[in-house]
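Got a structure for you, questions after.
Right, chain A next:
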Amino acid sequence: MSGYFSYLLNGIKSLAIGLKITNKEFLTRPITLQYPHESVKMAPRYRGHIELLMDSETGTHTCISCGMCQKGCPSNCITVKSKKVPGVKGKVLTAYILDFTTCSLCGQCVENCKPAAIDFSNEYNLASTRKEDFVFDLLQKLHPEGVPEPKVDPALLKKEQEKIEAAAKAAAEKKEAAAKAATEKEGEGGEKAEGKS
Partner candidate 1 sequence: MTLLAQSQLQETFELNIGPQHPATHGVLRVKVIMDGEYIVKAEPVLGYIHRMHEKMGENRTWNQFWPNLGRLDYLSAIAYNHGYAGLLERAMGIEVPERAEYIRVITVELNRLQSHLLWFGAFILDLGGFTPLMYAFDEREQILDLLESVTGSRLTYCYFRFGGVYNDVDDDFITGTRAFIKRLRPQIPMYHDLVTKNVILMERLVDIGHISADMCRKYGATGPVLRGSGVNFDIRKNEPYSVYPELDFDVPVYHECDSMARYMVRMDEMEQSMRIIEQALDKMPDGPVKAEKAPKILKPPKGDYHFAVEAARGTFSMRTVSDATNTSYRMRLRSPTYSNLSLFEEASRGMLLSDALAFMGSLDLVIPEMDR
Partner candidate 2 sequence: MLASEGLPPQKEVVEEVQAAEEGEVDPKAKKKEEEKPRENGLLETDYAKRGFHLDVQVNPDQVVRSAEILDSEGMTMEMVTGVDWLKDGQFEIVYDYSFTGGELFRVVVRCRVDREKPDVPTISEVFGGANWHERETWELFGINFVGHPQLERFLLPDDCDYYPLRKDFKL
């Protein structure tokens, strides 16, 4: 019988303690973050999807299209497209496509990037009714009003043109020489053939 009552008392006691704690919490400020009205400040290291960084000096990105990010990516979500423009050193980035839907935010691309052209953004609240919205062209994202034309270095352009001309000349000469040689050879061959016959 006493066991019954002590059991009952114990139950009431533990209930009272629990209620005391809950009541104490009742008077404290709520910790809820009123999300759409106020938002949390992202930590500088927060990893959103990657983005091309704007270089204040040149007014554009510093990507050299080496493709190391693409190579290091475990889930093949980066595609770097580039082309050669006359008068510009190196290759010119034409598109930097990130398929965010397969990204795992591991940071291999950011780590591999030698010129530090990419970094994590702090986009933390993406949502959409279309899947295609998450395949970004980061270059377009960097320059929404239009990608600026790459700066052409006249000296380099001249040099390149000279080079091309020289190469063309050389090729032409070579071709000529080859043609000449061929005719000679033909002649020789003809002679030989004649000799043989």
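Selection rule: all candidates are chains of the complex that A comes from, given by their letters.
Here is the rule we use: a residue touches a chain if its C-beta (ideal position, glycine included) is under 8 Å from a C-beta of that chain, and two chains touch if they have at least 3 such contacts; residues count from 1.
If you're wondering where the values come from, they're calculated on a predicted model, not measured in any experiment.
**Student:** Among 1 or 2, which touches chain A when you look at the whole complex?
**Tutor:** 1
**Student:** Taking the touch rule as given, give the residues of chain A at its contact with candidate 1 in the complex, in rising order.
**Tutor:** For this pair, the touching residues of chain A are 7, 10-11, 14, 17-18, 21-22, 25, 31, 43-47, 72-75, 104-108, 111, 120.
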